[in-house]
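Of the protein chains in this complex, one is absent; all others appear in place.
Letters A, B and C mark the chains in the order given here, with residues in each chain numbered from 1 onward.
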């Protein structure tokens, strides 16, 4: 069986799949990149409060062209709008919200997630590269739930769900769930447990692309 | 020489004497009781920013009868007014201001002040009494300058400026200056040093009523 | 639709049981949610731990809670009646050994509550170092000053008073009514606000919100509300 046959969800499909699991009322931080797309799949009538670590609660969609407020950006430095009910806090209060466990959810990208929930997503550890961490370690350590949203394997086919992270860690025992192009997988005390598999993907195919044993829901 | 002959400053005279040493621009916290009177002797045109630990910066004089705002009290639970330029902060921020060294001055009452600056002003240590500390320890430890404003001796004639405090301590090495009915005394690395003596009081009379050696300004 | 408004004070206090740890906002009588505390006193509770700056004062509903034997322990900075008042209930109970007291310097109390909300489990402070209130606590020199290690202070419930509130639970406070209400809102599992003005969502300027709604679980509008 070749990799080409295992397609799973597209990138937007992954974002949509994660968005479906976010209930009304949650306070949610979306990481830069793919996780940001999740907001597009939460309908406006489902009230989810999006947090941005630079001090916003209640982010709305991107502004119409030419209507950006220069005083409103998100953590990815993109222009944003505010929803009715939004509020602004300073930087120490914003990370107090994160570290204090007041975010119901943070959705982050990941290089690797280990079966014990360890997260590696801030550094490839390449010597000479400029390290940059931003709020990743605070979010990884602080949110009530951390979902990793990432491809199931690397570009050259190596598993990103592993027994132990090889990349430098972002946070210990942090990730509670992983959304990939192939499956939705919970991190439990017993290890990875499959919650959902993308249409057309078999359990065997999934296990073959995963660096640690997969439990099934039963 | 009998005690009756040594009169020194009255209570309002002590407050006035301390007020004379507060320059424009200082941020000042006045303790409950006698220290509160100090504000009465700072003329309105000399802009001193009075802080109250329940979260006020820029307290003005007491309101006219019948004009009290129920949402404006000071740390002594008395009604207050706000000056133009006043601001309100929450409790953690208010004590951040205190502990962070942002008060130029705190004027506190005292049971005892030691020659090394130790302050005792929160508890007589009597067994069975309900202990209460309020913000005294934070103020004693946090303000840039701590002035003790108190009678020079106890009612039964014992010195309140001593070598070592006998009462439970409020803060270590805290007091920088003492204003009493008899003198103004700095706390220096060498011990107590007399800055000013009340009219009609001699140095010998002062030393006789002080529990540690007094240095003179020269 | 998120809607944190509850219809009445009974609904606001739902789930507070014997043995609960409860923060109560306010400094002096200002910012104390009197209607919530009064109603709490009618519930016949036992074994409560109350965290409140002026827990020994003679005003508000706390003396009633104490008289009825609802309170096992008080965490506060100033358990004493206002000058001139009658000897407070707290003092009688304390002298009789019927109530436990954890006395905390006011700023340390505020910072411990703030730390609980901000995910800081412990911190060093110079306040109280070398005094009786630091006895038994870990100390060390930090930046050349003797400091005490203090721990975050959590509660199951916080009863607070706000000025404005919207259905997301965003709050503003009025003047010194902000005091302990702001940090306490962040430090409890269930934060219950008594507010004086009901606002439509979006009516409070985002820059003016002091306590974002995510800290607040229930809002009840005071009967005096405009």
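To be clear about the criterion, a residue touches a chain if its C-beta (ideal position, glycine included) is under 8 Å from a C-beta of that chain, and two chains touch if they have at least 3 such contacts.
All of these numbers come straight from a predicted model, not from anything done at the bench.
**Student:** Given that one chain is not shown, which residue among A:22, A:42 or A:136 touches it?
**Tutor:** Selected residue, touching the omitted chain: A:136.
**Student:** Identify the residue among A:22, A:89, A:108 or A:214 that touches the chain left out of the display.
**Tutor:** A:89
**Student:** Mind pulling the chain C residues that touch the left-out chain?
**Tutor:** Residue positions of chain C that touch the missing chain: 111, 115, 118-126, 142-143, 145, 147, 151-152, 172-175, 178, 206-208.
**Student:** If you put the missing chain back, which residues of chain A would it touch?
**Tutor:** 52-56, 69-73, 75, 77, 82, 88-92, 94-96, 98-99, 123, 128, 130-138, 141-142, 168-172
**Student:** Taking the full complex into account, what residues of chain B touch the chain not shown?
**Tutor:** 24-25, 27, 47, 49, 51, 57-58, 82-89, 92-93, 95-102, 142
As a working rule, only the chains that are shown with their structure count from here on.
**Student:** By mean C-alpha position, what chain is farthest away from chain B?
**Tutor:** A
**Student:** Which chain pair racks up the highest number of C-beta contacts?
**Tutor:** Result of the pairwise contact count: B-C comes out on top.
**Student:** Between chain A and chain C, what is the separation of their C-alpha centroids in Å?
**Tutor:** 35
**Student:** Any idea how many Å lie between the Cα centroids of chain B and chain C?
**Tutor:** Chain centroid spacing, chain B to chain C, equals 29 Å.
**Student:** Mind pulling the residue numbers of chain B that touch at least two other chains?
**Tutor:** none
**Student:** Where does chain C touch two or more other chains at once, residue-wise?
**Tutor:** Each of 114 in chain C touches at least two other chains.
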